Every structure is written in structure tokens, then in C-alpha cells.
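A single protein chain has been omitted from the complex, and every remaining protein chain is retained in its original position.
Think of it as A and B in the order they're written, each chain with its own count starting at 1.
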Amino acid sequence: MNTLASMITKRIVFGLLTLITISLLIFVGVEALPGDLAEAILGQNATPETVQAFRNELKLDLPAHERYFSWIGSFLQGDLGNSLANGRPIAEVIGWRFINSLILAGTTAFFAIPVAIILGLLAAIYRDSWFDKFISISTLSAISLPEFFVAYILIALFSVQIMLFPSISNINDQMSFLQIAHAIFLPCLTLTLVVVGHMMRMTRAAIINVLSSPFIEMAQLKGIPRRRIIIKHALPNALSPIINVVILNLAYLIVGVVVVEVVFVYPGLGQLLVDAVSKRDLPVVQASGLIFASTYVVLNLTADVLSMLSNPKLRNPK
Amino acid sequence: MLNLLKQSPWSARIGLFIILVNLTTIFLAPYIAPYGETDLIGDVWAPMSSEHLLGTDQLGRDMFTRVVYGARNTISIALAIVFLSFGVGCSLGLIAATLGGWVDQVLGRFVDIIMAFPTLIFALMVLSVVGTSIPTLIVVIAILDSTRVFRVSRAVAMDIEVQDFVEVARLRGEGLWWIMRHEILPNAMPPLIAEFGLRFCFVFLFISSLSFLGLGIQPPTADWGSMVRENAGAISYGIYSPMYPATAIAFLTIGVNLVVDWMLNRSSLLRTQ
Partner (left out) sequence: MGRPLDITQHKRLLDIKNLTIEGFNGRDWTPIISNMGMKLKQGEILGLIGESGAGKSTLGLAAMGYAQTGCRISSGTIQFDGINLNALSTNEKINLRGSRISYVAQSAAASFNPAHKLIDQFVEGPVQHGLMSYNDAVEKAIDLFRRLDLPNPEKIGYRYPHQVSGGQLQRAMVAMAMATDPDIIIFDEPTTALDVTTQIEVLVAIKDVISELNTAAIYITHDLAVVAQLADRIMVLRNGKLVEEGQARRMLDSPKKDYTRRLLAVRSLGEEKLRQEKDPSLVLEISGVSAGYKKSEDIVKDINLKVHRRKTVAVVGESGSGKTTVARIVTGLLPSNRGQITFLGDTLSPDLASRDKDCLQRLQMIYQMPDVALNPRQKIKTIIGRPLSFYFGTKGQKATERIEELLTMVELPVEYMHRYPAELSGGEKQRICIARALAAQPDLIICDEVTSALDQLVAEGILNLLQRLQNKLGISYLFITHDLATVKAIADEIVVMYKGRIVEQGIKKDILKPPHHDYTQLLLSSVPEMDPDWLDNLLEERAAA
């Protein structure tokens, strides 16, 4: 148990270090802005008074390390500073958008994960059959397509041709569950199509890898029925790669959300980030970037820890 | 080489054909395109006609011309990025694998940290700070992408590095550079070429996505991703003009992926034999 515990601890410590480094990078990145931040943002015509007010707002006159700690400190307490574009507290803007993004990603994951795993399993079991070939060509196409292409195809089909679902997914908290489901149907489907392709191909590869192990042939020679071989012998050993695949794709989803949100004008964190980048609203960029990156790091961390836990050799040391 | 082609499955041939068509377009764009890249020549969103094969765009430029020039701009930028990222990633990967020790450790940790960032988010943040221009795009994406290339080429080189024939060379007294060039690199080529295809697809989609978000290649340069974005509004009127550049993107990536898939299958077959 000791080796496992220490491996997990090491991994978690590394995860935390990564988070700290990322926050530093984000902070330093903005610091590295050529010239004076305030002037660069406010432009040439700004009066010295406005520039000074701006500097106070951003605490630009403090030394760098103090600013970093005060930024991170207030970040951890939920105070993300104020937006440059409209002066509103960022926490207020980001909070509900983050939840919206989570709703989108979560719903997608809810449908995509089981579908991908089952398809991957079937493709691996019926390897080289027409089913496998069909699935492999169609998923290959799916992962080759940009998200916005899939999105516009779906819009053309479902909102222009048969007008079943809206092409703009505006949701708010007055909407009922069904209304929300109706509104986010197309963005969810887009993300599902893209993510399932990746996940299914990786699941298939992982299962095929396990199925070629000698112990699977041994099980066949022991006269174990096929279904039991898959469930009792192949799955426990494929678990760790599958967990990895799933979480890797969840992490991918986090990024895929950005483009899809823009296509469907969905009020999520991704759209906010893209907006902020084009307006150079740096505090918002910093805050939402940090949130995206932390989610990503935590997901990767979870994947590694789970796959360590599912390894029988690590779980039962000599 | 011809023999190889004869053995290739139909999917790979389709892929090769698509790649060839695109490459020709890059070189012959001015001769193929009926109008100038930024010429305003007609109505907004005119339908398909013999004058305008794919109709016109949101400003009244010829869509077919824009798609042809888009191929040239988008693909050459993507290629520039992949070459740069391979140059950096591969050489560092090979060096890390052959040298080992602290060099390997430092490079590995550094790459771990960059890779802990989602690529798109990282790129967005950098672009928000330094602003968008084609050279910045190339450098930023190449650096981000070279981390993946580093990992792959390091892993491939490590696999080769432990083989006895490398030890033979080392025992003979060969220098590091010679071992890298004569023993490791030739054996690393097949997986690295396949990786080149994969990275190209990724970079190409990535640039297109950035342009689509309005943060990549800037107008009036014709570029497939931005063309989708600019024409996106048309779709709700039942006009399919954003679909042409989007389809062009999809075709090229599918084509490259088909070829890469075949190459990967071939090399895994060779390994099991």
C-alpha cells in the first residue's frame, strides 16, 4: 500500500505545483505586456488622470510579487477583480457562465461516455467486421472535422431545413428543464459527435491491446464463454486505459466548449473568454483562463490517480 | 515507391488524391482563381452561377476565388508552423533521449507544465497579451505544438536507444551526433512522418478554429476559418456559403488522416511480423 500511497501523493503534489506554475505564468504573461499596461489598454489619448486611476484600480504601483499574492489571495476567496470593459466584478459575470458551461459539458459527457465506450467495445470485439470498418471510417471523419463545421451542418439540418431546434442557444434561469434541454440540444450534439470519435477510437485501441494478451488466449483455452472473457478478463485490465481515455476527452471537452459556445452564441465561459480576448479585457482573460486551466489540470490529475488505483499490481504489492 | 502505392488501400489513395489537389492549388492559386483575392465583384451572397461557381461572400467577393486563395494562405501557414514545431520538438526530443540525465529532466518538466495547459486557452491568453499577427500566430502555435512533438520523438528515440545496435555503436566509440544521425534517426523516421501528418491536421484545425473565433488570420486575407466566421450569418437565411470553406477544411484533414491511418497500420503490421 505504501508504494501506491506515495505515488499518489507525489502525483498530487506535482498537480499542485503545476497549478501554482500556471497561475504564475498567467500573471507574468500579463506583466510582460510590452510598454505600460495602462497606456497600452487605454490608448494614446488617455489623460494622465485616467491612467493613474486605472493604475490604482489594477494596483499597478505595487511591486510584482505583492500583486501576485494579492491576486491569488483574493482569487481563492472568490474575488476575481473587476472587468476593464464594464467595471463590473468579474465573479458576478463569470459565476453563472461557468455553470452554463458545466451544464453543456456535463450533458455532453453524460451521453457521450457510455455511447463511446459501448461502440469502442463492440468495434474491438467484432474487429475487422463491416461494423468495425464503418465505425472506424466514420469516427476518423468525425475527428477530422472542425467543431464549427459539424455545428453548421447540424444547424443547416435541424434549424434551417426542418426548424426543429434553435440555432441560437440562449438560456437563462427562468427556463424550465425541457426548455433548456431544447435549447442546448444542438450544441450538445455537436460536442458529442466530436468527442465520441476520439473516445471511441482510443477505447477500441485499448481493448484490442488487452485482447491480444496471452491471458486472454488462456481464458479461451479454459473454455470460458466469450462474454465472460470480455467482462471478467479483458475489462478489469482495460479499465485503466479507458479511464484515461474518458478523462482525456473530458479535458478536450473543456476546450471544445469554447468554439461551440461561439457558434451557438451560448452564454458560457468560453464565449466570455473569446470576447475578453478580442476586447483585451485582461483581468477577465486572466480569471477565466485560470479557471479553464485548473479544471484541465484537476481532470488530468484525477485520470492519473484513478489509473494508478485500478492497477492490480500497484494495489496488491508483493 | 510505386509498389507502395499499388499496395495501398482505396482509403489511402483518396487521401493522397485530396492532398495532391490541395498542393496543386497552393502553387497555382493565381492561375486557377478567376478573380483577385480581395476584388469586390458582385452582390452580397449571390447564388451559384457560371460566373461565380460558388456564389459570392458577405462583401460580394467571389467565393471560389476566396476558397482557392484560402487554401494557399491557410495551408502554407499551417505547414510553416508544423515545420517549425518539428524542427524544435524533434531535435530537443532526440537530444533528451540520447543525453538523458538532467537535460532530459529539465526539458521533460518544462514540457509537462506547458502541456498541463489546454492549448486553445494558452494560445488565447498569449494572443490577448501580444495581439494577433501572422508571425505571432506561427511562433505561438509552433511552440505549443512542439511540446507534443517533443514527447513523441523522445519516446520513439527512447525505444530505439535501448536496442543493442545503439549499444554496439557506443561501444565502438561513436560520438553522440553520429549515433543520432545514423542509428536513431533513420529508425525514427516512419513514426515521425506519421506524427507529422497528425500534427499538421491538428495545427490546421487549430488555426482554423482561431480564425473562426476571430483571433487568427485577419481580414481581408482569405483564410478558410475566418471565411466560415464571416459568412456564418448566411446560414440562417438558408444560404450555404460558410459551408464551402468549412468543407474544404474537412476534406483536407480527412485526406491527411486517411493517409496517416494507413501509414500507422503499415508500421504496426511490420512490427508484429
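Everything that follows uses one rule, which is that a residue touches a chain if its C-beta (ideal position, glycine included) is under 8 Å from a C-beta of that chain, and two chains touch if they have at least 3 such contacts.
Computed from a predicted structure; not experimentally measured.
Remark: the absent chain touches shown chains A, B in the intact complex. Considering the whole complex, the residue from B:101, B:135, B:173 or B:238 that touches the absent chain is B:173. Across B:187, B:231 or B:247, the single residue that touches the chain missing here is B:187. Residue in contact with the omitted chain (choice from A:23, A:237 or A:295): A:237. With the whole complex as reference, residues 212-215, 217-225, 228, 232-233, 236-237, 312-313, 316, 318 of chain A touch the missing chain. Those residues of chain B that touch the chain absent from the view are 163-165, 167-168, 170-174, 182-183, 186-187, 269, 273.
The rule is simple: only the chains that are shown with their structure count from here on.
Mean C-alpha positions place chain A and chain B at a centre distance of 22 Å.
Contact residues of chain A toward chain B in the complex are 14, 18, 21-22, 25-26, 29-30, 32-34, 137, 140-141, 143-149, 152-153, 155-156, 159-160, 167, 251, 254-255, 258-259, 262-263, 273-274, 276-278, 280, 282, 285-286, 289, 292-293, 296-297, 300.
Every residue of chain B that touches chain A in the complex is listed here, in rising order: 11, 112-113, 116-122, 124-130, 201, 205, 208-209, 212-215, 225, 228-229, 232, 235-236, 238, 240, 242-243, 246-247, 249-250, 253-254, 256-258, 261.
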